[in-house]
Each structure stands twice: as structure tokens, then as C-alpha cells.
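What follows is part of the complex, with its chains left where they were.
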Amino acid sequence: MIKIGIIGIGRMGKIHLENLSRKIKGVEVLSVVNPGDEGQKFALNNDIKNVSNNINAIIENPEIDAVVISSPSSTHSEYAIKSAKAGKAIFCEKPIDMSLEKASETISVISELNVPIMIGFNQRFDKNFSKVKDEISKDTIGCLRNLHIISRDPQPPPISYIKNSGGLFKDMTIHDFDMARFIMGCEVVEVFAYGDCLVNSAIGDAGDIDSATVLLKFENGAMATIENSREAKYGYDQRLEVFGSKGVIKVENPLKSDLNILTESGTKSDRHLDFFMDRYEASYLEEMKCFVDTLKNNKSMPVSGEDGLKAMIIAEAANRSLIENRSIKVNSIKIK
Amino acid sequence: MIKIGIIGIGRMGKIHLENLSRKIKGVEVLSVVNPGDEGQKFALNNDIKNVSNNINAIIENPEIDAVVISSPSSTHSEYAIKSAKAGKAIFCEKPIDMSLEKASETISVISELNVPIMIGFNQRFDKNFSKVKDEISKDTIGCLRNLHIISRDPQPPPISYIKNSGGLFKDMTIHDFDMARFIMGCEVVEVFAYGDCLVNSAIGDAGDIDSATVLLKFENGAMATIENSREAKYGYDQRLEVFGSKGVIKVENPLKSDLNILTESGTKSDRHLDFFMDRYEASYLEEMKCFVDTLKNNKSMPVSGEDGLKAMIIAEAANRSLIENRSIKVNSIKIK
């Protein structure tokens, strides 16, 4: 039985709490800290007895084996270090910290303490993307040459969110950077980015872009392109296509239904699943199952702190490329 | 809060118990009766306190508002009547009884007692099939002219099962007969059936067929064809296609993944979901939600006892058509 404490019961915390308490065997949620009023109610409804506003309710509880950190990003680093010092295994939502420097320091500390940490890149656990990885391992499409990722949100977040997001590359593309590394099984060495405000000029006024195309070059010569947009009127769009010496694998969007309707205007099929809460619902459960399973079996974490850092460094390179209008070598990004 | 007792904790009972106790709000499972050893364990794991081998633990419990009957088919009728006499609302798995006569009598008794009963034709609650119904209501394809249903199991059940199944039409096609009435919104007036043993001659030796094509004629002149097979090596196949004056709606099989793999031999997509436990998982939950919701709001049951009887009568007509090699009028089937 793995005993777990959850730090932060917002949108993500609720998902993890529900998964851990109802859907995963051999695990018990002992404490929940820092919930708001609504989070508190949610925890009680899920039979969590120990609900507190004090982080020590988790840190100082010797029964707790592992923590799930789903509090606001600005607190990840502090809570992760505290948990590590208390010897607790860590599942931490991305990013470790908005500052690359602080994120790197945090990972170093945790690493020295020899505490396992897993970063919440849930999309790796999506049944479609993980099957792509399996097929690649089975050499179904041979040597990888090209990857194309499309990631478009249904509508932009509020401007207030944009202002604190760290920018498109760190907030949204970061998932695609991690996916690119995951799928290609190889490191990115160079980054080039174009970006603009094509959706809403208020996003530009807030100092960000809403549309981007990023080109990645991998150490083995392979290339990737990423297309991002903060808006897609036709629905949440999360696809990828990988091209190898023997073939291509495409991941299409799951649809709301399996109907085809034929009328005078042609054949119509249904819309995509609405947003990440639907599209990735199962991946959050798989991710957490995997965290628990890794702890139980003393394996190494499937998404490491290093993985978290590397995606951030690529995002930083993309930012610099956008400003300098040239290709940026990833190893030219200095952490401090 | 609706209080429910579950009679029988086999394959279906477990599904209902899990749905009612974990996934549906405003409902509580008070008792479970007639479980085997495994069912008993399952109930305890789901925090059901009142587990018994005595049907009276439910029937005589005044707190219980409704029963879910998922015991063996031969007991449905007895338990349904007992529950009705105790004034409890009933959800009953199909068939009400293997004998048309007894099924009809049971429905009459329940009807006279004015107790609500819902029959477990879960496929009506599948997101795809219910969306077809919605689209038809919105007149998307105009007047209905033709329906084609394909229903094929991945592999035949054991011969022992076949022997007690009541035959292909009553065991398997019955779902399709109900679906045909549901989709067309109109009664079947005539039935013609071809059938044979094309899969396994042992099924023939057991007195049944394993392959059938059934033709239905509706009161408005529309027609339907049903294709059944006890075996489909390529996977569980559950499709339908309805043709109307303005268009066609097709329901395709949901697939295990959304990958397309292109290699020298063409493009490959994934297999269908394995069997009804996967394909109809969500429909069992929707069905039970609907039962609970109907009780709470005092509405009339979405699948009535009458619906259960009518599908059985069509099955009986199909049986007779197979024997007599001619078209059978549904109103020529006498219940006795």
C-alpha cells in the first residue's frame, strides 16, 4: 500500500485525487493540503479525512510515502524540495519552476537527495501516443526522419492567464517539445521558430504570440515541425505524424462519435473531443498508475526531472530564435 | 437519495454495482443478495454492508426503493414479481423469461401493480446509437426507408452456453430486434429469416444456428436487414446504417486507437474494441443513470416491459420463419 499526500486541489489536483482514491489499487490518499474551499469540499466528498492548510500535515507525516504536487506553478519548487528533504517520492506537475535557473537547482537538490521525481507530461501516457512509441520500438516504420506535431487549443485563455503563462512556448509548446523528444528518442540540437499574433491582437499587447511554427533539428539529422495556435474553431486539435524509412504513423483526433452522416452536401463526421479534460482524461489515470507502479517496483521514473528541464531549455531556445530570427543551438542555452 | 438492492452479482451485477456505488450520484446500494463467493468479495470491496443469500434481505427492507435484477435468466420472473408486490421499482436484465408466455404474464402482473419496470437493453444508451436516434428526431435524413444492422461476436460461446441460450434469435438477435424498433420508431409487422451453421457444426448438433440473415418489414413499409454471426475473426462488429429520404447515417465500430500506419502494403488502422464489455462499458453506466434519473423524476421508463416482450415476439417469428421458410406476420404469434 502506497500512502500519498496531495498538495493543491485545483483543476489538476481534483483529477489526481479522484484517480488515486477511486481508480487505482494499492494506494491510499492520506492527506490533502492547501485546498481552497471548493477543494476542501471535494476532498471530503472523496472520504479524505486529513484536510489541512498546512504543508506540514504532509511533510511531517511519517506514514506518507509520496507527494503529488499540483499547487500553483510558483510553489512547485519549494514544495518539491521540502518533500525531497523529508524523503518523500515526488510527482510534480510541469513546470518545476518558471525560471530555468531555479528549476535546474531544484532538480539538482532532489537528485542529490536521491529521491525519485516524476514530471507530469501526461500526454506520453495517452493510448495513441504511447502506441506510436511502441510501434517505433517494433521498427514498424524504420529509421525516423521527420515528425510533425499539430497542437491547437479550441479558444485562447483569458489575457490575465496569458500574462502569467511564461509565453506560448513555455506554456503550450512545452508539451510538444517533450512529445518530440519522447517520440524521436533522441535529443534536439537546434531550434528555429516563427510566431505571430493571428488570433487576437490583445495577446500581442500582452507581450505574447498566439500562433507559432517551430522547427527542430535532432542530433541524428532528423527534423520536426510543430504548429501551434491558441484558437481552433473546429475543435481541440492534437495530432502527430512521424515519417521513417519504412513508413508513416499518423495519430488522428478521437471524435465524439463514430457516426457518418451522408446528405446532399457530402459525408459528415463528428467533432473532436472538446478539450484536454476529455481528450486526455485517460492519460491522467495512466500517468498516475505508472507513478504508483514505478514506486512499488523501485523502477526508474518514466518522466524524469531531466526531461522536465530539457523541454524548458528547448522552449528557451525557441524564444531566443523568435527574437533573433535565426537558428539557435540548444547547447548554447546557458542555465545561469 | 434512491436506495437500491441488487439481486445477483455475476458479470452484469458487478457492472451495475460498480456503476451505482461509484459513478452515479444520489443513489445508494443498500443490499446485495444471491452473490456467489466471488460476488460476495466484490460487494464487500465496494463497501456494501448488507450482503445476503436471502432475497428477503431486499424484498422486506422498507428502505429500498428499487431493485436491479441481474441474477440468472430463469429467476428474473420470480424476483421481478416479488419485488413488484413489495412495491419496489424494477430494473431487469433481458430476458424477462425464456418463455414468452411466462414473460408476458410477469409483465401483466407488474403492470397491474403499477410498478415501474425497465428492461436492460443497454445498447439503446450507447453514445453512437442514441445519437443516431437524435439525428433522426431532428429529421437529418428524412423519412426512414431501410435499416441494416450487423452484429457479430468475436468468437462463439461454449456449446454448453448455446444449449441453454434459447437459440440465436432469442439470445443474440434480440438486441438487434430491439435496436430496429428503437431506431425506426415503428413496429415490425413481418419477419423472414435465413440461417445456417457456417462457423461450427457442433452448434448445429446442439440444435442451433450460428449465422443468420433476418429481414423485417415495418408497418410503414420500411425494411430492415440484420446480419448475425457467432464468429468474427477481425473483431467484435456492431454497426448499423439507416437510409432515409434525405440521407444515410452510418455507425462505425469504435477502434482501439486512432493510429493510421502507412507502409509498403497500404494504410492500416487498429482493431475494433474487443467485446461488449469494452464496446458497451459506457452504455451500461448511461442506462443505469437513466433508470435512476427516471425514478427521481417520476418519468415513464425509457425501455418498458412491453419493449422486452415485443423483441421476444419478433424472435419467435424469426424462429418460425426459419422452420417454415416463409414470411411470418408478427401478429400471428400467439402468446397463448
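By letter and in written order, the chains are A and B; residue numbering begins at 1 in each of them.
We adopt the following convention: a contact is a pair of C-beta atoms (placed from the backbone, for glycine too) under 8 Å apart; a residue touches a chain by one contact, two chains touch by 3 or more.
None of these values were measured; they are calculated from a predicted model.
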Entire complex copy count, 2 subunits given: 4
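One rule holds in what follows: only the chains that are shown with their structure count from here on.
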Relative orientation of copies subunit A and subunit B, as a Cα rotation angle in degrees, nearest 5: 180
Subunit A-subunit B separation of Cα centroids, rounded to whole Å: 41
Subunit B - residues contacting subunit A, complex: 22, 127-128, 131-132, 135, 140-141, 246-254, 256-264
